[in-house]
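The complex appears here minus one protein chain, its other protein chains still in place.
Moving on to subunit A:
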């Protein structure tokens, strides 16, 4: 779409003229006040589509507007023009649903279930402001004018932009292909947001004076290790409330199966009772769905909202939000505390999108908490150097060490699969565990070989075998069958490396030398075994055709964690 720009004198001229003609009602497309209108600012008047009635609005036949050229918001912003938005008009009968939807969010006109006119009227009364959806970057070395960036998802990859003749702006329009599935952001698309300068909410205060509305119903006991991490998080949040925290990033490095969700409960309760807005963000819908009931149960008096693609009410507001990466992108300056679960769970690009989204969703002053079993090198180094606050939880809540993976060379396993047969060591391993009634997770490097693996397995084993991959429509159902124990062997790509907990499962990685199996992926995969206190041991084998650095690093990582856990365990016993 396009906008006409009006300066202060033009607005005053139009307002007077129309008031004289007793056409006050037609002024509703102009700001209700011009208080604090700066010299370098303009008011944006949308050009309504020719098929809409508003295109015939008397304002548009004014010479002031007729002689102007309308422009896209991208062009206006690129020219360095500032936009005026009035402060909220509290005498205005606003549409409370619209105001609630836009609160703390950044949305497209197309996403808001109200007409363009109604949205614009709310802009006139200071409840909505516009900003460009796509902008040119300003960073160094990006050439003339900089490369384009989607302001909603942060995408800068030129391949992930498309250009076409746009019927809305009648120009060549460039759109972001990276977050397209959430609605199209293009160079002529404004993002609508809650106008800046809405009253900042008061946080903190003395601990004793805080209301205690967010009760916690969780009655479990934290293990020694969990308690340590929980206390440190609470201290950090308390310091944040007092404004005395030294760093605004906190890393909780907890091994797979450490019980990290429970470690968050006390910290979250503290934050909620102090009036902070808390977000838990994670790349996966699966994880959101898993966390939602646990938090709802733990905080029965709190408005907990889970946001993910396909959620019932994607514009719901809550005190505690659990959201996927994509839904985070719709927020704008909304949270004081952001907890990021398994940051590294996705490839770099998706990760970058989450980071961009989180940055945008945070208030200017905020605390970010990372929870991960496999933080990346950069974060580990920052933690070691003390650049960020951190706590390590090296032992699972059941106090048993992590199963340490073994290596097993299997030669040219791909060629063997072509012949519909399994490498002998792999077959024997499978048969051995199946004979002792164990279930098996078998990880493979790519979707492309699923069929071959399945053929070979079905030929050689007499048992229930199933396979899943990320775009499998029956994914949930298949995982359910495995959990129930109906399926005995589940062949999977790396989608199941995190989050899925099945009691007493054995883990095999076929083709562990593949590039996709990074240290963190292998650590996560190994972390599927031995999670239950009843069966804390598990067999983890990397079947490979040539050991890789990543495989070695993964095993070293696990061994180090076990050693550290051992030391902490001694400390605990001493304490007793």
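We adopt the following convention: a contact is a pair of C-beta atoms (placed from the backbone, for glycine too) under 8 Å apart; a residue touches a chain by one contact, two chains touch by 3 or more; residues count from 1.
Please note the rule applied: contacts and distances are computed from a predicted model.
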{"item": "Chain excluded from display, named as in UniProt, from \"Cbb3-type cytochrome oxidase assembly protein CcoS\", \"4Fe-4S dicluster domain-containing protein\", \"Carbohydrate ABC transporter substrate-binding protein (CUT1 family)\" or \"ComF family protein\"", "value": "\"ComF family protein\""}
{"item": "Per the touch definition above, residue among A:168, A:438 or A:452 touching the missing chain", "value": "A:168"}
{"item": "Touching residues (missing chain, whole complex) on subunit A", "value": "49-51, 158-160, 162-168, 173, 175, 177, 180-181, 184, 186, 448"}
